[in-house]
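Attaching a single structure in structure tokens format; questions to follow.
All protein chains but one are shown in place.
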Amino acid sequence: MIAYTLLAGLLFGLYFSLVALGLNLVFGVMRLINLAHGDFLMLGAFLAYGLYSSAGVNPVYAIPAEIVAFVLAGVALYYAVVPRLLSSRDPEMLSFILLFGLSQIIEALAVIAFGNDQRAIPATVFGIHPVSLFGQTFPAAWAVSAVVSAAAILAVYFYLYRSRLGHATRAVMASRDEAASTGINVHRVSAIALGAGLALAAIAGAFSPFMLGSIGPDMGIRITTVSFAVIVIGSLGNPLGTVLGGLVYGLGLMLMETYFPSWANLLPYVLLILILLIRPSGLLGKRVRLA
Amino acid sequence: MSPSAPLLSVERLSKRFGAFQALDGLTLELAPGEVLGLVGPNGSGKTTAINVISGVYSADAGSILLDGRSIGGLPIHRRAHLGINRTFQVPKPFRGLTVGENLEVAAVYSRADRAEIGKCLEFLELAPLVGREAASLNSAQQKRLDLARALIARPRLLLVDELGAGLNPVELQRMAQTLTTIARSGVALLVVEHLLGFLRELTTRVVVMDAGREIFEGSLEVAARDRQVIDVFLGG
Amino acid sequence: MPRGGWYSVGVVLLFALLPFVYGNHALLFNMMMYLVLAQGINVLFGFTGYLPFGYVGFFGAGAYGASLAILLVHLPPVPALFVGAAVSVLVALLLAPLLRLSGAYFAIASLAASEVVYYIVSNPHLVSLTQGPYGISLAQVYNSGASYATMVVVLAMALAAVVYLRNSHMGLALQAIREEPISAGFAGINVVRERTRAWLLSAALAGLAGGAYAWHVSVFYPKSVFDLNISVFAIVFTLFGGVATLVGPIVGTLLLYGLYNWIGISQPEYFQLVFGIVIVLLVLFLPNGLVSLLRRAKIHVP
Partner (left out) sequence: MSIRPILRLWPFAGAVLLSVFFAGVAAQAAPVPKVIRIGTLYADSGPFATSSQSQLQGLRFWVNDANREGGVYVKAYGRKIPVKLITYNDRSSTTIAATLYNQLITQDHVDILAADFGSVLTSVAVPIAQEHKMLLFDQTGTGANFFTPGNPYIVLTSLPTSAEWPYALADFLKAQTQIRRVALLYATNDFTGSQAQTLRRRLQGSHVKLVFDHGVPTSTSSYALLLHNVQAARPDAVIEFGYPNNDIAFLHDLQASGMKFKMVFTIFPGQLFALMKSSVGVQTLAYTYTYPTPPLLVYNKVNYGMGLDRFKEAFRKANGKNPNFLNIAGFNTGLIIQKTLDVAPSLDQLALRRSIVDFSGKLHTLNGTFKIDTATGAQIGETLPVGQFIPGSRGLTVRMLYPPDLAAGKPVYPAP
């Protein structure tokens, strides 16, 4: 039992790392909390669902489409609002409220476009045989989701630490002003980071029918909160700290689901509040701004 | 040095931000009505010293005594009630409130006489602006408002952070007179200042800081010839 | 009369008299409820700058506090209402450390806190205490007239609280804290104490509204009193009208909730869209809400 729970926790942990990764990347680069993060994940889920139900496309093969669509959306969103916001008097709060408005818009449009029914992609899309892992059997979809998550995390690692664009991105994360003064095109770097953040959310969305249960337009806000909990546990603004946060959350969730299932719903919220109050820097990492 | 018992006495004050040691055992004393200049290159810890003494940051080590009583653990408003007040390098008035409201709220919560507001407005030449929103004032006016807000609380120790920066020569001259008048009324001033000419109008006694430590104490004239001080300012 | 007093009297009279000419009292009741919640958001966000996404947590706590006082202690509804408010204030006291967080962190943490309260109240293990997920029935004290009248009184209290803040030194101090918390300390203001008071006042208003709502509907489920949309509505109404004024949240609620009931009844999903667009446009073009237009025209707004 405990072996099953811990292994399931690892699989879910990797997946939750992917769920929250984009939010942390965007926070790291722009210092703003993308309150519409969960809604973009929901859109990614519906894109994968649409491709599956209309053309039978396996969610794994939907990934390229997700990347193209959401990188473009992120870049467009950046140039449409962010420069204007950053020049205002209270960019942090205003952008937060603006993204809240955006989240409402996305949810409403999703209801209009897709209706409010819960949708699911049958798990049989990955074959009907469960996967055996260290003597425990898991649904194949869990394993596929975990592998895709790990691959996406590695891709982000190479982007940040092994590419010129990533070098510039990290410079902007360290200090927007200093990066600008060394000739880095801060807007371009930030726009791409926002695009990458949304694409990561969308990829996570493609696998949400298997990991989070059925999908619906109203799933966004809960996912945003859970993602925020994950990145606060890891470390705000440190994308790779997200992996630690994801694993802690995934293991914690599975342990709760196994031993105290009726209280498991409380986990992300209690963790979030406790960490913010007791160790605001997260398990790794630097200070959170306090009032 | 000082003829009377010290009003403020700071001993071996230390403050660290991550890997950066901003204050490293700073010690100084200030008597009532005395004006002490605090100078040093950028990053030498002057503003941190003011922030720690005024309670914006808590110290990692060391003690801060006011009238011989430790105030190190007190929150800002308690220190303000005990007579410590300050201005900011970038003035921080309540931008959404009018000039009058800025001073009114400070007067009420400092338990000051409301009649002081009028005097203070006159003294700092803010009377014509009383109904204006603070956000609409220019930088020099905001600095005077910042100072007025501090004065209304009847401080015995006033910490002045780069008040001269950005003022034109006429405004500088007036500000120097204003601060001198304040000091003559018995208020001790700790003045952080880059503009040594402006500082010379106020006092002769300075403490020179480098890397969070005091490297010189004495008159401004002697400091200007001190080898270590010159190294720090020129070579630093 | 203090500034804004006449407006408040007008609004309260309006809702006291409208039932005689207009029959859908539930609509009027809900509008009053949102007026109270919008003013509660105003007390906190407008005067101190903390945006409480989880504000509905206090509303739900008040609804449950009042209901359980009626069901378990057999209090009459009106005293029970104050128990509800007390429960909200207690929850707010427990959550007061959240005020150490700034801006967006506070907003999300407060959202998480309201979910915590919701999941505790609705937990099946607490059925004997809270009825868990099965909801509350106050059928034995149901009285739509008396509960309506009570909400009118709660509305009057909410408006009085904001009129007080608009005219008192406490209101001035809170705005000072919102603008520059450090300067506020040097102005002698006990920053922690003042903003905690605003937080508790705001929680008490939501608790009263929640208690009156519970009494008025008399049958409800945890989800209906911890519905995040309640926070969202109140925040949007407040932002739309303009924060830190008495009139802003009133105008915002009457216009938007009125519009919502007029158009939104038949096409609600389009309304969420309209809300979203309103928020985005406000942030980009009119961050201080509708009343800032009046201010620009040099009209004084209480």
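Per-chain residue numbering starts at 1, and chain names A, B and C are given in the order in which the chains are listed.
Operating definition for what follows: a residue touches a chain if its C-beta (ideal position, glycine included) is under 8 Å from a C-beta of that chain, and two chains touch if they have at least 3 such contacts.
Everything numeric here is computed off the predicted structure, so don't read it as measured data.
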Which shown chains does the hidden chain touch?
A, C
Sort through A:V60, A:A123, A:A151 or A:L240 and give me the one touching the missing partner chain.
A:A123
May I ask which residue of C:S88, C:T150 or C:S218 touches the chain that does not appear here?
C:S218
Please identify, in ascending order, the residues of chain A that touch the omitted chain?
1, 4-5, 8, 111, 115-118, 120, 122-124, 128-130, 137, 139-142, 210-214, 254, 257-258, 261-262, 265
Contact footprint on chain C, counting only the chain that is left out
6-7, 9-11, 13-14, 17-18, 21-27, 30, 122, 124, 132-135, 137, 139, 142, 144, 217-221, 224, 227, 229-230, 254, 261, 265-266, 268-269, 299
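The rule is simple: only the chains that are shown with their structure count from here on.
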Tell me which chains count as touching both chain A and chain C.
none
Of all the other chains, whose mean CA position lies farthest from chain B?
A
Starting from the mean Cα coordinates of chain A and chain C, work out the distance between those two points in Å.
32
Taking each chain's centre as its mean C-alpha position, how far apart are chain B and chain C in Å?
42
Note: chain C residues in touch with at least two other chains are none
Partner chain A, residues of chain C touching it in the complex
49, 51, 97-109, 111-113, 115-116, 119-120, 123-125, 181, 228, 232, 239, 269-273, 275-280, 282-284, 287
Per the contact definition, I'd like the list of chain A residues that touch chain C in the complex.
32-33, 81, 84-85, 88, 92-98, 100-109, 111-112, 221, 225, 228-229, 262-263, 265-266, 268-270, 272-273, 276-277, 280, 288-291
Mind listing the chain B positions that touch chain C in their complex?
54-56, 75-77, 80-81, 85-86, 88, 92-97, 101-102, 104-106, 108-111, 146, 149-150, 152-153
